[in-house]
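Reviewing the structure listed below.
Here we show just some of the chains, and they stay where they sit in the whole.
By letter and in written order, the chains are A and B; residue numbering begins at 1 in each of them.
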């Protein structure tokens, strides 16, 4: 399949730092008729790692994406790079996992309907039937896995099969109140996005708003991160905060926090969908 | 001593909640010729505690502050209240404890010179000689306690004697790199203000900027709190944050954090000096 002339091609790459990287990589693109629209790079001077994102357009390309990848392979090998090349026109297929809270799902579906996300929402998975009407309103498949009827391992096996069947690339946990097993998580490395309703690493675990209320903080936050085996420890993608005062009761924290959760998760999804995130150990490089 | 006609009188009070409190307290003030300029109240509905701050002016008062306090005593006893009455014209005497970093001290002294704080800075105490020139520039006594020459207990005993001698009401730890003993702390309950260079309760203890850098957070913060026996656990007065990105190295976090520390500590001092803070267990009520 040939590349669509209107699409952008996006390279995300990290490798050990050395002189001449930008020039060699941009030279590769230039030699194949690419017009660079956007270039971001970063060097982690601590462990001397190089990160780059380049977006380019191709007015007339004799190369398909496959051919482009094959052509880039020798350079990538030489650099010892972790990399991927994506077309902006080929949308990331996402599944949204939810429980009973609707605010994050509502926000994602509405933004998606506005064309804000370069994604296909192929599937909504839940352990509760509550949000099916919302899925129906937007015409998206809704699969209910009632977790009390089967073992957790069995449920996850069925979920993974379903994700496979739907060709899902990325899973979004939109206030999904279940903890995924390490087995599940390792199937989607840096491809499961969670929203935690606190300013991590403050208030890990359950009931963070109650913890915040009892500690008497003057600011609450929300954190979106990739899920790893260690709960609430994955690389942070985005955070935001809002002020509170002594006047705010627990219910007010929950209300104000809902707005944060929606906004922070939406930004994380957009960054991910536009291939703006590179993982750097426990951290992320986000090329906004 | 009679009250100065231009001053405000300020009542800070907390007691178990019950009907009619505002009316009775404001009635007391009204009956003594007070014109209420500002009233803030708050009820913690969880443990049913009532908090109030009232500022009033007195055009002609036959009462001294002592007489006013005596007159208020029966009502306070009946209500089971913790309370104090202050004159805005009588400035809080403060001592600033510093080590080597100058930014917080610089900020406090400059704001004080602008007339932003209703305080007297009577004394600067340090375990290093570095900031003496700054103290001299502003004409403030600087006492050096070299901590390696004496035991910590001896140093603190001398410091407490000095604070006594200077009539100090409140101690500000402006990036003071020593931990005060419980004995010292209990002498100034809710009257020692610290600035911690993280968004508490994230990153307690040492090197919070390094902790934040290594965790890969997208926002850093600073927290001003009253010092209690439990390190970094005292009631939070004020917090603020600033965004960081992957581009910010540890040195950038420290640089950006300095600005936060200055601003947050300055706000906490102002709230304290204007008698705007009531402690509510591990939390504060701040009537801004």
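Worth a mention:
Here, contacts are C-beta pairs under 8 Å (C-beta built on N, C-alpha and C of every residue); 3 or more make two chains touch, one makes a residue touch a chain.
Keep in mind it's a predicted model, so treat the numbers as computed, not measured.
Every protein chain here is a copy of the same sequence, 2 of them drawn, and the whole complex in this file adds up to 4 copies.
Here is the rule we go by: only the chains that are shown with their structure count from here on.
The mean-CA centres of chain A and chain B are about 42 angstrom from one another, to the nearest whole unit.
Listing the residues of chain B that touch chain A in their complex gives 42, 44-45, 51, 199-203, 214-219, 221, 235-241, 245-247, 249, 280, 282-286, 288.
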